[in-house]
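A single protein chain has been omitted from the complex, and every remaining protein chain is retained in its original position.
Chain nomenclature is as follows: A and B, assigned in order of appearance, with residue numbering initiated at 1 for each chain independently.
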């Protein structure tokens, strides 16, 4: 479906981590690490233009990509569907083609529909590169990459002896899907997934994972706990009975974290519902890598933009 | 009314193409062509600041001007009335004078009211330059210029033997008015205008034009078809009976385009109502210059900003 990578192994778009070869993924993480270490790259994309193209709002992801583009010296344009001619009936494809015609080479695209970014990539000119900044519940590859970079920094590059736990609304989470793809590619030893049955996906999404609804059991001996955000609308949909119940069963507390390995780390993609899926004590505690994830997000996005546009 | 040009023929603002001398217009097109050909001008407006001042929303036009300003190395500020102190009762004039006092030299102004940009230009300091990015139904001079650049690239600089056709809601279209002014100034051979009677203007707007409601007849032998966007609100106003009827009578189809000259080109200012005023086949076909128009838009706006602010 997505030809994000050509016969010579060159990345033209970043649409998903599904099927992305390990060496491509590792090279991106290596470059990201260099940027996280402070490598100056002001001139890398000088004169090039990058446009955030958001058909679903997200301030944080947009800011992170903007900061990445700034550090690479790129010009930045911003398009948000709400204030745009989509309301005048223009298609997303026409919007892309128009901004492309303005001399923009890089597109950071977020869309509410699964597969929408890949469809747009198929319509793009040869010189243009698209980065999927989240489409439906399918993929959020830069979030997956930044999670991997964060884990690599904390646990070392060899994931084969480690146990990783993803907790929460995996069913609706593009973050979880991208994490799962990357963890498998990087040879994670054990991947556990935990959440209420109503929030766990069917089908092959969890193939190879240990799946349980018992959070305490799932935590036993894990090296990394990757919490997911609980979308409050899940309650309206009847998938979660109450925030209190959810917190009791799937909220990460300091007491619960004791079940994990002694040096286990905690990740969360943000924004957090403090007191629901995670307590303040854990979120702000010594094992939390949550702000490190945010810092790595800029570095990873620099690596992706540099790789695609240089 | 508008003194956009001084006694020495220097352009101080760009408010309208009405009355703009042919040599000024041609010089702008020549500079725009150089920018379209890739001339680097990063240093041209370094240290200068340009502000988009939009009292009517338009993402595409704003992005095009921003890209132009970026390629000229200018700093960019953005003001949109919706999120502004106009809601606190400040006048547009006070807003302009304030941003001017912040050290901004160039203003890209869009306003819903006819003549509003010229009024603001009259209030500006000597060092400030205003570009009309669309006011009411009066003028959209940079759109007129980019259309002329696109036509010149396709047909050559001599318009005197050519036939041009403008189709659609001419009555409410500032694009059509600016195109008409520019076509006359550049010595267009024949200008035809076609649309339903309810969407054709009274008075002198169409002086010298061949006017008809018969689209097939109008197309006969034309070198360029310049389609206009149908504002959907025209239906609510009762000026158009239905989108289907409009498409039947004034939609440009591949079959219809056969009436035109064999190498006739098709323009549309965007955003398009695909399936209404134009079919996919034509919009995306070999004769369509629609994306070329968008690319030329950046080049033309660079030429205008450079001319006004250097």
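Basically, a contact is a pair of C-beta atoms (placed from the backbone, for glycine too) under 8 Å apart; a residue touches a chain by one contact, two chains touch by 3 or more.
Just so you know, these numbers come straight off a predicted model, no measurement behind them.
Summary of contacts with the chain left out: across A:57, A:156, A:189 or A:208, the touching residue is A:57. Looking at subunit A, the residues touching the absent chain are 40, 42, 57-60, 63-64, 66-67, 70-71, 80, 232, 270-274, 291-292, 294-295, 297-298.
Counting the whole complex, the residues of subunit B in touch with the unshown chain are 47, 49, 51, 75, 77, 79-80, 83-85, 88-91, 94, 97-104.
By definition in this document, only the chains that are shown with their structure count from here on.
The best fit of Cα atoms from subunit A onto subunit B calls for a rotation angle of 120°, in steps of 5.
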